[in-house]
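Apart from one protein chain that is not included, each protein chain of the complex appears where it belongs.
Chains: A, B and C, in written order; residue numbering restarts at 1 for each.
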Amino acid sequence: MDKNIIIEIVGDIDVAKVYSELSHPRSGGICVFFGAVREFTQSEEVIALEFETYKNMALKEMDKIAKEAVEKWDLNKVVIRHAVGKKKVEEPVVVVGASSAHRDGCFEACRFLIDTLKKRVPIWKKEIFKNKKVWVSAHP
Amino acid sequence: MDKNIIIEIVGDIDVAKVYSELSHPRSGGICVFFGAVREFTQSEEVIALEFETYKNMALKEMDKIAKEAVEKWDLNKVVIRHAVGKKKVEEPVVVVGASSAHRDGCFEACRFLIDTLKKRVPIWKKEIFKNKKVWVSAHP
Amino acid sequence: MEVLLFGIAKDIVGRSSWYPNEGDETPATVSELKERLKKSFPEFGKLTSLAVAVNSEYAEDSVSLGQNDEIAIIPPVSGG
Partner (left out) sequence: MEVLLFGIAKDIVGRSSWYPNEGDETPATVSELKERLKKSFPEFGKLTSLAVAVNSEYAEDSVSLGQNDEIAIIPPVSGG
């Protein structure tokens, strides 16, 4: 595993350590995206989200995505970390970040990381409302 | 001052607190940019950067930029925090961040915040090399 | 042949794995596996998408399935 790439699936995300994980003497720019639980989905109150994953495959896909980004934007560091289990409103569920010499690279890479994670990584989210539970994106 | 906008000029940036500052029950996306000191500028080794500001005016400009962003992208929270004084390689010099319902808004806003700060906020950076000191961008 | 199930796939089948070879020959390709899955559980036909992973990589319809492969049904992902 490339030592400049950090890939993890965890129970809880530690939001404080991402700066030191992405910091690098050749990086002038560090861009980080956090995904968090929102209170409402289409005006329905969300009590919690529950995440499930196919862990082996998710880690493999996350690593591929990170390597694609390093290659394309000449990144010095990449972090992709997703939480599983039940998460309440305002809790972080995912953090992705990239560091590069200049800010263009890290911004574009960070956006690519989260967009591609959402398309390819086998993680499933269930929205828990007061009276029902829904697997997100399962049905058209 | 709008309680959803945090504007500061500080001696040292605390990188750990930005998530909680930007977290909001209606925010599903939080985007953060950190600017840090790079080891090399055009292949010359940088020993440190030194930042100076016209503080009253800088805070006023930062507040205007934050308000423009809140208005344009319907943000729930904004942080703009810049450090002054001498900063060494890998130390953070600026952090800007935004949180919004969906990720498009916070990504675009975060990029706007740093780009506009660099154009308008009266902060000046001196690069300290082994044998010289240079005010960045002063000369064509 | 054991097939791993996640998310809504697990809910549809009611278990975390499925054996498509019950009393029958096993599906030879990803495409045959998907057909058998939809025949046994028509609910899969209503999903936004349906993918199969072989040894924890996305596999095209034409990929062959072996007895020692780790096979999984991947319903529409929704991480992040």
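Going forward, a residue touches a chain if its C-beta (ideal position, glycine included) is under 8 Å from a C-beta of that chain, and two chains touch if they have at least 3 such contacts.
Not measured: the values here are computed from a predicted model.
Undergrad: So which of the visible chains would the left-out chain be touching?
TA: Every shown chain touched by the left-out chain: B.
Undergrad: Tell me, which residues in subunit B touch the chain that this view leaves out?
TA: Looking at subunit B, the ones touching the missing chain are residues 35, 51-54, 56-58, 60, 82, 93-94, 114, 117-126, 135-140.
The rule we apply is simple: only the chains that are shown with their structure count from here on.
Undergrad: Where the CA atoms of subunit A average out and where those of subunit C average out, how many Å apart are those spots?
TA: 26
Undergrad: What's the distance between the Cα centroids of subunit B and subunit C, rounded to whole Å?
TA: 48
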